[in-house]
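Every protein chain but one is kept in place in this view of the complex.
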Amino acid sequence: MSEQLKVLTANDLAGGQVVFRTETGWSDRYADALIYDDALSADAALESARAATLTLADPYLIDVAAVEGLPVPTSYRERIRALGPTIHPDMGPQAEGGVLVHALQQARGAARSSGRLGLIRRK
Amino acid sequence: MFHYDAIDAAMVADRNAEFRDQVQRRLSGELSEEQFKPLRLMNGLYLQLHSYMLRVAIPYGALSSAKMRALAHVARRWDKGYGHFTTRQNIQFHWIKLSDTPDVLDYLTTAELHAIQTSGNCIRNTTSDPFAGAAAEEVDDPRVWSEVIRQWSTFHPEFTYLPRKFKIAVTASPQDRTAARAHDIGLVLRRNREGRLGFEVIVGGGMGRTPYIGATIREHLPAEHLLSYLTAILRVYNRFGRRDNLYKARIKILVASLGAAEFARQADAEWEAMDRPKVDLPDLELARIRASFGLVPFRTLPPRSERFEAARSDPAFARFARNNIVAHKVSGYGIVQVSLKGIGEVPGDCSADQMDALADLAEQYGHGEIRVTHEQNLVLPHVPLDDAPALHAGLVAVGLATPNINLVSDMIACPGLDYCALANARAIPIAQAIGQTFADPARAEAIGELKIKISGCINACGHHHVGHIGILGVDKKGEEFYQLTLGGSGAEDAAIGHVLGPALGADKVADAIDTLVEAYMAIRQPGERFLDTYRRTGVGPFKAAVYPDAHQA
Partner (left out) sequence: MLIRLENDHFHTVDDRFTAVGDDEALPDSDAVILSLARFEAEGTALLAAGRDVGVRVGPADRVEALVDVLPQLALVALDFPKYRDGRAYSTAVLLRDRYGFGGEVRAVGDVLVDQAWNMVRCGFDAFETTVGPNAWAAAARRYRHVYQASADNRAPAFAERATKARDPAARVG
């Protein structure tokens, strides 16, 4: 069995928007996210994100799984977070559309929410 | 309308300067996120699911047209053109940048608005009656006392770092429109037999994961001792409230663990030992605050408005008048309630254009006053009945004339997982689906008063525990499920609802509400609301309707 796929996410400190770790930096688009397929490099990336306290707030790793060949967050919470509010399809990153946004909007069910530990403190 | 004096303005300006400095220190790295978070929360700024969210206080739920226009400007300039009115008579902007916040706060001061203590473990904005100054049955104006509490609690040096948040409600009418018994402290103004003004002091109510209806610890506290008695309660709580467990830190847990009588004994002992004249508000200041609210220049009007009666021939206006307009204490006036629960809309949301239109309508027809209710609606408290038809037409033009106050589609819903970092499930789409199910206004009226309240997690911002029907979103193995409760009430007959049965999938909730309503319609007796029928029959017929197979298992 292969390792759990991960994506590293955070909020931009000054702007507050959701960002994802890419090959070279951080992006507002989930589609740009780097997919980690080994726990060691994911954890190392998380550690370095935690050190970036001047630009990021609350970095954490989320679980993703391949759905029809596309990497989709396994929890609906993280899908909504990557898309924007489901009641306003014109708001947030989902407004741009595209294959991956569509895949996230269609995804259902899956595993228990990840990345939620300590959220009450995060508020 | 209360106006700040130079001292009030200086207080807010000093606070904004302090927060601007704190934001700068956070962005420069001088403050860590852990250090900064409680400070930004005390200025109303949360980090939510998609963005920062700024919660702006609306003290005692009272807005002027100028304040409403300022909120519209914030929505347009720094947000995405809308705001969300909350169950605590505040407004939230969902898309604010941290780096913009000091400018937003400075702008808000131009309209005497602020975000002070709208979050954090401090004393929050005081809830008050949205009908204050307009309701015939009130014994005094609760806004006066809310302003007394606002000043006393603002930057209170001893009570800024409490075990947990602290919410106070003040009402002065027999009909409770503040959910006083679900607050940390509920204050009910009454006159005793000698005619002296005093407060019934209710302590330890609250929602969240352990809901309680508050207990009365004083039947009649002389009004002039309000601040010293509040100080005594807060001091006992600050010292002895639990700090080891977030979920057990509210005063309700302390009151429940000590027992209300022992809590009252400790508060009384603290109060007796205190230098009360030092803490209590002098009569002179009370008189100044009272005068600062000013008098509404009501006209002398006949009780019956011919224009109003003639307009009832329009069925749409007649329906609006039946459901959204209630009697005013002054002859010829009405209290007009503006529903923010349009069918298919987001409960509590209001666009910048709608805010501006309401500001204009309030100026034109309602003495420039607008109130926010804890049920996420707005109120124009002082409208001449002669002007109600024109006001109605103005509301229709901006999509704010939904005639459903207190009806099944007038739901409370928290932002839920569409916005909130803490939520387990979405609340708004559930409200939208229920709204569509009961879109027929004639059917909604036939059903009568029915309060549905929806929370996206156990923190219960949507007040589900006190809904006639409560809906709680839960995360069940990675899917959104919803648990129904029946029989709650946040009014003067306050009660906590009881769980109906196993949680339902998102697509089953609106149908289940429909089933509950049909069950009620089938067995109700004349004059019974849904809640009355439930109280008479118990859960049996409702459970059988929603879970018909349960008894076979």
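Each chain carries a letter (A and B) given by its place in the written order, and its residues are counted from 1.
Everything below uses one rule, namely that a residue touches a chain if its C-beta (ideal position, glycine included) is under 8 Å from a C-beta of that chain, and two chains touch if they have at least 3 such contacts.
Quantities reported herein were computed from a predicted structural model and do not represent experimental measurements.
**Q** Tell me the shown chains the invisible chain touches, ordered by label.
**A** B
**Q** Looking at B:Ser64, B:Asn121, B:Gln354 or B:Thr533, which makes contact with the chain not pictured?
**A** Of these options, the touching residue for the absent chain is B:Asn121.
**Q** Out of B:Arg77, B:Arg288 or B:Arg536, which residue would touch the omitted chain in the full complex?
**A** Here the residue in touch with the unshown chain is B:Arg288.
**Q** Check each of B:His156, B:Arg290 or B:Arg529 against the chain that is not shown and name the one that touches it.
**A** For the chain that is not drawn, the touching residue is B:His156.
**Q** Which parts of chain B are in contact with the chain that was left out?
**A** Residue positions of chain B that touch the missing chain: 5-11, 14-15, 17-18, 22, 35, 38-39, 121, 151-152, 154-162, 227, 235, 238-239, 243, 273-275, 278-279, 281-282, 284-285, 288.
The rule we apply is simple: only the chains that are shown with their structure count from here on.
**Q** Any idea which chain B residues touch chain A in the complex?
**A** 26-29, 32-33, 41, 46-52, 80, 95-99, 246, 346, 417-419, 421-424, 426, 428-429, 432, 475, 477-480
**Q** Considering only the defined contacts, which chain A positions touch chain B in the complex?
**A** 11, 13-18, 53-54, 57-58, 74-77, 80-81, 84-88, 91-92, 108-113, 119-120, 122-123
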